[in-house]
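Just one protein chain is left out here, and the rest sit where they should.
Every chain is named by a letter (A, B and C) in the order it is written, and numbering of its residues begins at 1.
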């Protein structure tokens, strides 16, 4: 992966080049691609992808049962991105994402029960039932949310990055957003400012080919989103967002670049969402064939196959993990379902961090 | 000038290449550079640059005498850009600019008296005294203003361009802004949308090296602003903004590209403002030496020298033009000074284009 | 002759008819083609009119409104859709500094005949997606602001807005899209901008409402009528220019007023109304102008909390009852 390239190289491109020159069998090559990671980590990655998948399948059920309201944006199909990216960084590196955030929350270590409780709008949710699916957060884990205004959080990450610099924390910021978000002004302002200040930010663009129903191909003048980075002279690389290990590698390199003080880095993860944009999506804008084609690349069975092929786990172990995860998610649903809704008496809490004193007009207006 | 290049070539670059291969003397080369234009046009260019210069010198006086209020942004030093650019396009091509707009208004054919009257805030001003220096406009000449929110007009030009396309007018839009404006979100949204819709827009960025006091070098991750275009896959070129003929050529090519339906084009004019950002500018951010260096490239004497050198005009003719222009400007000042202020009874006129009917609360609130 | 259709269908018809009538009318916005429009108002129009007249845009709210403004300057009649009014904040500079001002500041040289269609509403969408800013829009000189409550007004006002030479902010309501109502047949049903309607007569209290709150107000009036309290209900329909005379006339005989909205109590449109009514009706008022509004807090996601905060018919009846408990002045 080239640094500060004017023509960003892609991880795929590199893999191809390796392929050309080497005589190694595909299987040998793939084992090499896994080699940076120990078996435990690989199994953890598998477990995490599965956790996201099962969690969301149950969430979809909860939505169908009207236990979950509002918008529910599933990450199914894209699990490898969150898993790979977060493994590429330190656990305390800062994380801020758009609304498609279940995967990031779970991998970052939020309790699945509390995440499900948030979706259920319960007092035990990660943000007390105030945010729902789009606004998961846990500041103690340096996970700064889940944000629902497209692009709105992108420049916030730059400020977080500048603070790491000033305070010399050695941490970087992972700033996650979709392909559709690259059109909005705030993306531009953020990319530009991050470069000017050399902020340690990894811009991770999840290119799942669609905004809601808007096709990237028709809504972008550049075919590859890494090309967006060229207007800022920002180094950039693509990764295979259906492969947690490839994503891990690219994001790790991007993160180390930023951590070394060399400034921001743009990563484009090539991925696909198997479900609609949100549960309300009639999905008229893409063909069944296209969806089928991508489903064939499902990151979970693909990764499972690699794990067994390389003897990292056998089917039994994978089944066991499967069972454990399912149990965990069922428990999470139960926890959510049994949790109480937020106490109406708390409705004005945390409007301000400082006590308002005698003025406090807000409180006097409760008329529930 | 390359079209749709990923690495935009610059007009300067091209001139250098020409220089390398040819044995022609500098003077021959320069004559060639003028050749596209007949003597009359060249003399008109000279006259127009001079008109802007003299007009603004008198405006500065008017400001000192408090006849002009608010912000006054002088274009002195940058005259070659407006003159060259507008000669590169049709007279009825659409024009929209930022607040540094005197030059564009005058070259587009607004009456200097009415422009000065606008600066004086008089009823006879181009917009009736309502806009002042930053908001000159004449829709009948397809000059859609002077705009004071940095970046705010840039995407408006895209809409104007789309309308030309839909109505098949054969016209293009010249969209003028400064280097500082390229950082703002609206610039990005405009560049992106213009490419998606192939809108016939020439984005003309006047790179005078500074925002107000902010140095481009410190506020931009790209050294050349043409590089900004790369993130949109938009063809781009630089021109020498101290030379009306070079600017003319590049903008003409850009305009023809757009007119042919090939989409937008980005032009970076390399220029310098000799005066402060506005009359209020203490100019602490740049050295006298730098200003002196650029003043040595003053486009007006430089162009005069070329005209005489090539026998297009002799000193006498130039002096005559000088005299005529001075007379014209003095008359403009007189016209402005003798014009009445706007009638207070008109103060609510044109708030809406449609009569408001009985509701019309606005009118009832006049409490002058 | 009328026909019973939904608010959504009424809007769809208005767009379709105006596009048929005038080739300069074009739509632009996010997800208005293949996705079908996030509230399905534009569904199918791109197939009928083609992608040149139903323009899918990238996610760039400022750019969308700016493009519409520029197109209007080029002789077109663009109808820009902002997916929800929450995202309008990103386009506010374009709306306030360009759309609202060009006609005035350039001395009437050109106007900006655009419509910005957008939508307010709720549904557990949480803090950033549950706001409404009509009070802000309505404070901007140069804008017209329309918020229809019924299918008939939705259709008639949208058609008028499209033909209007000034910029119109047209705010729909997500909870009204499926409501049905009688709409005059034919393609010449126009409702004038700037005229309120007295939709129920009564002598005890004036309730001023618009958009969804009109339905809540009517439900409250019905309930109160059973108790012997007769409310006069005014549907504003247009917030700017405000038909203040209709309100004043009503308050002149009821002596009491409740103004209803969904934006925040502090600084919402209800404050504008209350300020105006107390000013013009001081002598006839027997009680302060009461406001039904959103409490001053971001809307939380949890269903129970959301329900506590969203103003309803119940909030209106409570406000009316508490007004009536205040003794007359004379």
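We take it that a residue touches a chain if its C-beta (ideal position, glycine included) is under 8 Å from a C-beta of that chain, and two chains touch if they have at least 3 such contacts.
Here the structure is a predicted model, which means the values were calculated and not measured.
When the full complex is taken into account, the listed residue touching the unshown chain is A:128, out of A:113, A:128 or A:178. Of the listed residues C:3, C:51, C:182 or C:275, the one in contact with the hidden chain in the full complex is C:275.
Here one chain is not drawn; of B:114, B:220 or B:328, the residue touching it is B:220.
Interface note: of C:39, C:104, C:122 or C:210, the residue touching the hidden chain in the full complex is C:104. One of C:86, C:124, C:160 or C:304 touches the chain omitted from the figure, and that residue is C:86. Remark: the residues of chain C touching the chain excluded from display are 86, 89-90, 92-93, 96-97, 100-101, 104-105, 126-128, 131, 135-136, 138-142, 240, 242, 263-264, 266-272, 274-276, 278-280, 282, 285, 287-291, 296-298, 300, 326, 329. The chain not displayed touches chain B at residues 69-71, 121-122, 129-132, 134-135, 147-152, 180-181, 183-185, 211-215, 218-220, 277, 281-282, 284-285, 341-342, 344, 347-348, 351, 361-362, 365-368.
Across the interface with the omitted chain, chain A contributes residues 94, 127-128, 130-131, 135, 137-140, 144-145, 147, 149, 152-164, 166-167, 185-186, 189-190, 192-193, 196-197, 349-354, 356-362.
Definition applied: only the chains that are shown with their structure count from here on.
If you average the CA atoms of chain A and of chain B, the two centres end up 45 Å from each other. Averaged Cα coordinates give chain A a centre that lies 37 Å from the centre of chain C. Annotation for chain A: residues touching 2 or more other chains are 183-185, 218-220. Within chain C, the positions touching two or more other chains are listed as 57-58, 60, 62-63.
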